[in-house]
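Just one protein chain is left out here, and the rest sit where they should.
Going in written order, the chains are labelled A, B and C, and every chain counts its residues from 1.
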Amino acid sequence: MRVSIETRYSDYDPGGHVNNACYVTYFEMARGRAWVEAMGMPPEFPFVVSEALVRYVRQARLGDPLDVEVTTTDVREKSWLLRYRVLDRRDDRLIAYGHTVQVMFDYATQQSVEIPAELRAKLAAV
Amino acid sequence: MRVSIETRYSDYDPGGHVNNACYVTYFEMARGRAWVEAMGMPPEFPFVVSEALVRYVRQARLGDPLDVEVTTTDVREKSWLLRYRVLDRRDDRLIAYGHTVQVMFDYATQQSVEIPAELRAKLAAV
Amino acid sequence: MRVSIETRYSDYDPGGHVNNACYVTYFEMARGRAWVEAMGMPPEFPFVVSEALVRYVRQARLGDPLDVEVTTTDVREKSWLLRYRVLDRRDDRLIAYGHTVQVMFDYATQQSVEIPAELRAKLAAV
Partner (left out) sequence: MRVSIETRYSDYDPGGHVNNACYVTYFEMARGRAWVEAMGMPPEFPFVVSEALVRYVRQARLGDPLDVEVTTTDVREKSWLLRYRVLDRRDDRLIAYGHTVQVMFDYATQQSVEIPAELRAKLAAV
């Protein structure tokens, strides 16, 4: 799934580019959009993130329009891996890429749990 | 170097814990403190981040006091690697850990450059 | 001008609603969109904010789609006032409202300056 990201002036730091931490937020935005729009789930997120990796390729400057591609690449018993590519919308130049690992989580019992079968199929489709 | 991190209410998300993206900011805070306080450099940062990794071990809840340990583990020609551990200040329980890669950068020419010799020594001391 | 705002999961705090500080950012997003899209200016902002007021009417919850209306209500010699209304996109219920004052600013000399005549006309049109 590919989504457009609305960057904010406050995402940019005195270096004149998007601050490095924002990319983890952009990943989260793409993940949330995939969850709600591609998977048809409600905007609640019964998982925790156990790992995040970002590799920064080019600076994103004020006015650069950004897209994020998000793809499920691995669904295990309790966790799944999502890969992301942040692209300049105008020419698809790669700005950054990375991944996150999500672990299915029951907030009531505060424990990791198995991914329900119906969710497993939806995850694989992103 | 080990520094205390002042968390903010707005760092916490509806999951009741520090949002995953904030850890990259906590790494940046520790990196900045090391740069200014341990290395004696001015609060300007002539480098870009080329990679960030975070592994999340435990949730940080409201009121949990956090420290970050930051250590230089590798200094190359143009880049250096910093490792971080986020700890509960009360009992040193590990909350998260990870690393970032910094690349020496000349913002005027927008190019990566060699790490100056005097900076190299200071980096190794963190 | 009325714009849609892409909220982020990290905008929400443990109260389960958008954190109060984010509304000032939403105002900034609407201001920037008006500047670029309605006024045709480049994404650089030669002004500083001298005042911001937000009145919070209803909580915005996860999944609530938000719009911001922004209107110029007063253009003086060096400053102008923008008013904002944050609305639920589905039923136009008022979530928050407020204003900001902008002062034309020359970053090179670090001084406030008069609003150029051509900009004055564009501001009045928002």
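Assume contacts are C-beta pairs under 8 Å (C-beta built on N, C-alpha and C of every residue); 3 or more make two chains touch, one makes a residue touch a chain.
Note that this is a predicted model, so its numbers are computed, not measured.
Residue A:Leu62 is the one among A:Leu62, A:Val75 or A:Val103 that touches the chain not shown. Checked against the hidden chain, the listed residues B:Arg8, B:Arg58, B:Arg76 or B:Arg89 yield one contact partner: B:Arg8. Taking the complete complex into account, residues 15-16, 19-22, 24-25, 28, 45, 48-56, 59, 100, 107 of chain C touch the chain not shown. Although one chain is not drawn, its touching partners on chain B can still be listed: residues 5-6, 8-10, 25, 28-29, 32, 36, 42-45, 62-63. Summarising the interface, chain A meets the missing chain with residues 9-10, 12-14, 16, 19, 21-22, 62.
Operating definition for what follows: only the chains that are shown with their structure count from here on.
Computed centre separation for the pair chain B/chain C is 32 angstrom, with centres defined by C-alpha atoms. A separation of 27 Å divides the Cα centre of chain A from that of chain C. Here the spacing of chain A and chain B, counted between their Cα centres, is 22 Å. In chain C, the residues that reach two or more other chains under the touch definition are 9-10, 62.
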